[in-house]
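One protein chain omitted, others in place.
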Amino acid sequence: MADTPKLVSSLGRAELDKIFVRGYDLNKELLGKISFAQMVYLMLEGRMPTAEEGRMVDTMLIVLVDHGMTTGAAAARMTFHSAPEAIQGAVAAAILGAGSVHLGSSEHCAKMLNDALPKDSKDTDLDAIALKTVEKRLANNQLIPGIGHGIHTGGDPRAERLFEVAQETKVYGRYCELLRKIGKIADGKVGKHLPVNVTGAIAAIASDMGFRWQITRAFALIGRVLGALGHIQEEMDEPIADELIALVQRSVAYEAADADS
Amino acid sequence: MADTPKLVSSLGRAELDKIFVRGYDLNKELLGKISFAQMVYLMLEGRMPTAEEGRMVDTMLIVLVDHGMTTGAAAARMTFHSAPEAIQGAVAAAILGAGSVHLGSSEHCAKMLNDALPKDSKDTDLDAIALKTVEKRLANNQLIPGIGHGIHTGGDPRAERLFEVAQETKVYGRYCELLRKIGKIADGKVGKHLPVNVTGAIAAIASDMGFRWQITRAFALIGRVLGALGHIQEEMDEPIADELIALVQRSVAYEAADADS
Amino acid sequence: MADTPKLVSSLGRAELDKIFVRGYDLNKELLGKISFAQMVYLMLEGRMPTAEEGRMVDTMLIVLVDHGMTTGAAAARMTFHSAPEAIQGAVAAAILGAGSVHLGSSEHCAKMLNDALPKDSKDTDLDAIALKTVEKRLANNQLIPGIGHGIHTGGDPRAERLFEVAQETKVYGRYCELLRKIGKIADGKVGKHLPVNVTGAIAAIASDMGFRWQITRAFALIGRVLGALGHIQEEMDEPIADELIALVQRSVAYEAADADS
Partner (left out) sequence: MADTPKLVSSLGRAELDKIFVRGYDLNKELLGKISFAQMVYLMLEGRMPTAEEGRMVDTMLIVLVDHGMTTGAAAARMTFHSAPEAIQGAVAAAILGAGSVHLGSSEHCAKMLNDALPKDSKDTDLDAIALKTVEKRLANNQLIPGIGHGIHTGGDPRAERLFEVAQETKVYGRYCELLRKIGKIADGKVGKHLPVNVTGAIAAIASDMGFRWQITRAFALIGRVLGALGHIQEEMDEPIADELIALVQRSVAYEAADADS
């Protein structure tokens, strides 16, 4: 067909009796042999990770699964309540909020780290790079992504734990180090405790593992899909969505501007 | 506040310096210590699974990640192409198709199995139950979910592999056995080879593991989120969405009925 | 291309300098000449409606736009708050709840009406059809869709107004009449005032206008998209989503079952 360009994908293919993913035979080489976390790495990085890399990915997938009644959990419950025939829709509603303000913030942080210290840079003076990054952001009145948290104001315990696991699994590297230095310098300059938060830690660790900044939201998206499914299932047994929406309705007063009629 | 009912969730809670999920301290007891697959089981079943149960969940999460250029993959790519600023939207578009016809079919199958053999039933004559199930369905002109496949007509190799892992991990039980018997009986009655397919195997294994039928779509939803992320990332480097939509446009002819103007 | 089937659409086509929709030249015959409501009818019914039919569609599109802080409005606000870069995602989250319980209920009602009185039926004894419909539903312990309302218990004023406009625009017909009779008979049988509600009125009027039952949710979907956009815009000026989610979080207690660790 002369007018059709050759379109190519290197992800996967389904044949009559075989399925291939990233060059592996799904049935013979992957199923029952690797963990889902390893599959995440294989799909996104294109090579089979070590067991330690897999364990790090497991940890980043788990860390954001649940955080109480988040926006996503509430959206999942309310959507399921109205459309119980389509749990895929309730899950979709939950992840649509994984944007720039909340879970997607890992991308901003990973981009900042990669801009400050490009992948192939040989620069080793992380203190200087951190200082320059903070000063530049503050001078431009820009937020510094990946540090500070609304609830965990004294420090985000999840971030510290992620860094511990990163050290245990030997993926901890210069991006982790750089972000911690940025947090410490910002503390002093802003006059407020701004420790690394959970999406910051994910951004730094993922960057050290080789993930591109644009895909670091993947961990939050996968984790929150599980979180949403948990809330949807709980809603099947112990429904509270109806009360939640009633509560919301009672709390909002209607004050119309004068109509021009 | 007298008019507010007591709303309760047993999933998770965020405190100033601690986060709890299903009674576990997230940082001390879960991060770095369990796999994401175990977290899936913990969130949905409420107890910590054994390592073998975790391995079975890993396998069910992996099996549907990629199957070539599926509807979901195409939707993810095209949505990302139009709205690259919001990959959460492209992922959501991908999973919105996980409905009754394709991936959600595991629920139909799991319901059929649970209707035929309730959880607390002591009935052990699986042959009779299978025969009755097939006959009832055929008499009512109902499809038998979980068997047969459009591409893998000679047998869905993924289903066989899932059953092998189920036996290795010792979760293989009477629902797996029942579905296989249903497949064999249907073969003869319908006069067409109708082996258990991948969503059928997930339905049977999940039922043997104690998952309720209404949540068996969870494995497909989580897996396909990863699949969508893989396609979105590939689209960043080797974009083909534009060509795909052009191809679609060229292939559809416009034939208006006569307008009444 | 021998292996490509001929795929056909009769909706629209874009050419170099012309666009056609349903046989009309978009620029010359539609833009500036018909209302959006007429376009709704043209797209879904395939013929240009009269001005009166257009006015009826306008009314059905308007009636569900806003109803205070509904599930959809709350989902739109919370999603926008987390992902302000993607208002299409906030709008999508709002409509994902337009399912079987709330707005999609018009389809259940329209199906009930069409099952009871098929399009080509000559039966004119609406009292008998209504009685039979109610008795059959009650005997099967089925809800009767389209009647009764949680808030507007004394009668849904929107339904009455829709029927008035239906009479003014001369589209009021036997499906409207049948649903009202069903409501009255159910009142007596159930012992509770069950007047026609807004989605019931839409179902009946749309059926009288020739819309198939499967597409009667269209009016609610379009209307609620506008409602969501209104809430999103208000959130830009007077944000309350953050307070709403905090309110939700404060109202839910966490009660973990004993962990098995």
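Lettered A, B and C in written order, each chain numbered from 1.
One rule holds for everything that comes next: contacts are C-beta pairs under 8 Å (C-beta built on N, C-alpha and C of every residue); 3 or more make two chains touch, one makes a residue touch a chain.
Predicted model only: the values in this text are computed from it and were never measured.
Student: Out of C:Leu138, C:Val190 or C:Ile215, which is the one that touches the chain we can't see?
Tutor: Of all options in C:Leu138, C:Val190 or C:Ile215, contact with the hidden chain holds for C:Ile215.
Student: Which residue from C:Met48, C:Met78, C:Ile95 or C:Cys176 sits in contact with the chain not drawn here?
Tutor: Final answer for the missing-chain contact: C:Ile95.
Student: Looking at the full complex, which residue from A:Ile62, A:Ala86, A:Met112 or A:Ile240 touches the chain that isn't shown here?
Tutor: Reading the full complex, the residue touching the unseen chain is A:Ala86.
Student: Since one chain isn't shown, list which residues of chain A touch it in the complete complex.
Tutor: Touch set of chain A with respect to the missing chain: 4, 6-13, 20, 22-24, 29, 46-48, 83, 85-86, 88-89, 92, 251-261.
Student: Where does chain B touch the missing chain, residue by residue?
Tutor: Residues 1, 68-72, 74-75, 78-79, 81-86, 89-90, 92-93, 96-104, 240-241, 243-245, 247-249, 251-252, 254 of chain B touch the chain absent from view.
Student: Which positions on chain C touch the chain that was left off?
Tutor: Residues touching the hidden chain, for chain C, are 3-5, 7-14, 16-19, 21, 26-27, 30-32, 34-37, 39-40, 43-44, 55, 57-59, 61-63, 65-69, 73, 86-89, 91-93, 95-99, 104, 151-155, 157-158, 160-162, 164-165, 168, 212, 214-215, 217-218, 221-223, 225-227, 229-234, 236, 238, 240, 243-244, 247, 250.
Please note the rule applied: only the chains that are shown with their structure count from here on.
Student: Measuring between mean CA coordinates, which chain is farthest from chain C?
Tutor: Result for max centroid distance from chain C is chain A.
Student: Same or different interface residues for chain B and chain C, judged by whether over half of the residue numbers are used by both?
Tutor: same
Student: Between chain A and chain B, what is the gap in Å from one C-alpha centre to the other?
Tutor: 22
Student: Could you grab the centroid distance between chain B and chain C? Build each centroid from C-alpha atoms only and quote it in angstrom.
Tutor: 30
Student: Do you know which chain B residues sit against two or more other chains?
Tutor: 4, 7-13, 86, 88-89, 92
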